[in-house]
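Apart from one protein chain that is not included, each protein chain of the complex appears where it belongs.
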Amino acid sequence: MIELIWLIPLLPLLGFLINGLGQNVLPKPLIGILGSGVVFASFLISCVLFGEVNTARSAGEAGTFTYQLFDWISVGSFNLSFSFLLDPLSAIMLLIVTGIGFLIHLYSYSYMEHDEGFGKFFSYLNLFIFFMLLLVLGSNYLIMFIGWEGVGLCSYLLIGFWYKNVDYSSAAKKAFVMNRIGDLGFLIAVFAIIATFGSLEFGEVLPAAAQLPMGDTALLLITLMLFIAATGKSAQLPLFTWLPDAMAGPTPVSALIHAATMVTAGIYMIARSNILFTLSPITMQIIAVVGLATALLAACIAITQNDIKKVLAYSTVSQLGYMFLGLGVGAFTGAFFHVLTHAFFKALLFLGAGSVIHAMSNEQDMRMMGGLKKKLPITYITMLIGTIAIAGIPPLSGFFSKDEILAYAFFASPVFWVLGFIGALFTAFYMFRLLALTFFGKFRGTEEQKHHVHESPWQMTLPLIVLAVFAAVGGCLNIPAALHGNSWLAQFLAPIFADSQTIAQPFHLEHTTEYILMAASTVGALAMAFYAINTYRRNVSVTDTSKGGVLYKLSYHKFYIDEIYQALVVKPLDAASRAFYKVVDRDGIDRLVHAVGDFFILSGRGIRQVQNGHVGFYIFMMVVGVIAIMVYGFLHV
Amino acid sequence: MDHIVQNIQGIPLNHYLIFCSIVFAIGVIGVLIRRNVIIIMMSIELMLNSVNLLLAAFSAYRGDASGQVFVFFVMALAAAEVAVGLAIVIMVYRNTKSVDLESLSKLRW
Partner (left out) sequence: MDNLFILLLFPTLSAIVLSFVKSSSLARGFGLGASLVQLALTIPFVCAFIPNAEVQFEQALPWISTLGISFHIGIDGISLPLVLLTNVLIPLIILSGFRKQHTGSFYALILFMQTGLLLVFTALDAFSFYVGWEIALIPIYFICALWGGPDRIRVNLKFFVYTFLGSIFMLIGIIYLYQQNPNKDFEWTSFIHLILSESEQRWLFWAFFLAFAIKIPILPFHTWQPDTYTNAPAAGTMLLAGIMLKMGVYGLIRWLIPIVPAGVAAYGSLVFVLCIVGIVYASIIAFQQQDAKRLIAYSSIAHVGLISAGVFAWNTTGLQGAILQMVNHGIIVVGLFFVIDILEDRTGTRLLDGLGGLADRMKKLAAFFLIIIMAGIGLPLTNGFIGEFLLLKGLFQVHVWAMAVAGLTLIFGAVYMLRLFQKTMLGPMESKYGAVKDINGYEVLLLGVVVILIIVIGVYPNALLRLSEASVTRLVQQISF
């Protein structure tokens, strides 16, 4: 069955080509069915392949398959093939990408129905799925890099989907450029990997790396560069500012690309290269600190935002920070588990937000919402589930994944745990604030909106329900031993992380300690939830943003990070551009070139005075010349 | 024939040299200081003829006829030169109503 693997990315590519070329010709239903259909077909094949891997794992094998298509680049002794790798990690990612991808295609069918760029939208989504699948399936770093850059392109296209708005297209450009900074890191890492290991294939690099000593400098360079790449794609400090702006794209895009799949690529990549990172403790520490800092910073900003999508965007940044914290403290399974559960509940929340926005006639400001509980019952219930899940309240999925990360963090350093715990409190607060502002209290919109509010059609609610089910029960995939679970996910992924686990200090916490940690976070989250609901259900102080102290202002203005970047990077570069052009190029180098020409022109101008047209003068000069030659001749004979 | 040669040789060569130099110098100075084109051409003839005389003199002193052959060449050349030169002068006179050299200063930077 592994022979079918090339169909998985090919089908969305075909969908892209057909929809892209026929976007103005094909009827809308056909475009929609085709666009969703190819992804569903890929999903089915992925399920079959997942079954294969699962069978192999149950039989105690590693469950790794590679499939080579053709030689891509060969130069000298360096040969790179275009080939795919199927193993437990990519099998799960396949399911996420195609599964959630399909649900979001379905959702988009209704969400984008009245948009003039319907065909374009579906072709871009298909293209995104194609590149994301390349990223996931690539059997070497360069194929992964194709997908890595390709999803960046799709992100650019989809953020700037409504291209007539200048702000949106600028946001798209910002996302692309910031991602590119990370991509340069990726490329440097790729070269360093070639230099160190002579190959880019995961199957050769990773086992070879396991033989290297702890703290190898080459590994340090590689992992640092890979981490820079991850900060770009997965929106971590200092490159996270593009993600909130990316909310300019249509909401299904935010759900698919900027919550469930693309932004987790960084975590996927680090999880895949885990052995490299385990062997560079310095990088691991940097990752943990950066992840934690991002998680806290983004959570602080999310508290005061009023745009429903902005809150979710910062929440995504914050949750990604948790995943990096997990990676940094060695909880690879936990981090990946969080990728999984986050994909469910954050896609759900975004789609729910989309449903709300759709119902409110494109209103995104939560201050203009309120009281939508009755009017949008399905959306409300599903979003409630998502909110509980992300807040980390048991027994929903977010609790288990976040708890695993926090437990590892506690094992690494209690300080990490405390900070992570504070972040989790913030998470619960802003999520329930969002829920309360949107669904509770009185309706604050216009009469027209009130009249128009309606529950979304089935194409939109079905994905919500499916995702809500997964967000609710997804935790069962990896119930920790402390709760008498069998840690299925950890077992399944064991071959991927095996090398790291033998090297790293084995994780061990007393069950009682774990229970205390769990209880603390549960109680904290519940308390924050009630506090937020109580504060915001009675519409007090929601509409006024001018009041509030320094901290409030800092948070509301996102710590002025965009402005700082603008002043420190963009402005100087633009000034340099003008200065280089005007001062150095035109007035400097070009002036010098012209000076050479001017020299000859000026000397010509001087010498030509001799050609005055007076024949008498010419004759005189001739005589002088003749005499001079004669004199010279006499003197030198 | 011989007494002509002897007559010529009777005058010391230096005299020829000095005389020819003076005539040549007069020609040069004439070319330099006069502005009338016809006079300038006459001065050029003066220079040519001073050289001719010198050639003839040397030829006679050395008993070598080739010098006198050269004199004929120079005379033929001078005739041709005068023909072309005078044609130019006439054309110039037709266009500028003058034979002043200064009127020919159009060709300059």
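All chains are identified by letter, namely A and B, in their written order; residue positions are counted from 1 within each chain.
One rule holds for everything that comes next: contacts are C-beta pairs under 8 Å (C-beta built on N, C-alpha and C of every residue); 3 or more make two chains touch, one makes a residue touch a chain.
Quantities reported herein were computed from a predicted structural model and do not represent experimental measurements.
> When the whole complex is taken into account, which chains on show are touched by the absent chain?
The omitted chain makes contact with A across the full complex.
> Tell me which of A:101, A:160 or A:291 is the one touching the absent chain.
Considering the complete complex, A:160 is the one touching the chain left out.
> Just name the one of A:12, A:150 or A:291 that touches the chain not displayed here.
A:150
> Consider the whole complex, including the chain that is not shown, and state which of A:581, A:599, A:618 or A:632 touches that chain.
A:581
> So one chain is hidden, and I want to know which residue out of A:60, A:213 or A:597 touches that hidden chain in the complete assembly.
A:597
> Spell out the interface residues on chain A facing the chain that's missing from view.
With respect to the unshown chain, the touching residues of chain A are 20, 24, 70-76, 78, 142, 145-146, 149-150, 153, 156, 160, 163-166, 169-170, 173, 176-177, 180-181, 183-184, 187-188, 191-192, 194-195, 573-574, 576-578, 580-581, 584-585, 589-590, 593, 597.
What we mean here is this: only the chains that are shown with their structure count from here on.
> Measuring centre to centre with CA averages, how many angstrom lie between chain A and chain B?
So the centre of chain A lies 99 Å away from the centre of chain B.
> Which residues of chain B touch chain A once you look at their complex with the stated criterion?
Interface residues on the chain B side: 28, 31-32, 35, 101-102, 104-109.
> What residues of chain A sit close enough to touch chain B in their complex?
608-609, 611-616, 619-620, 623
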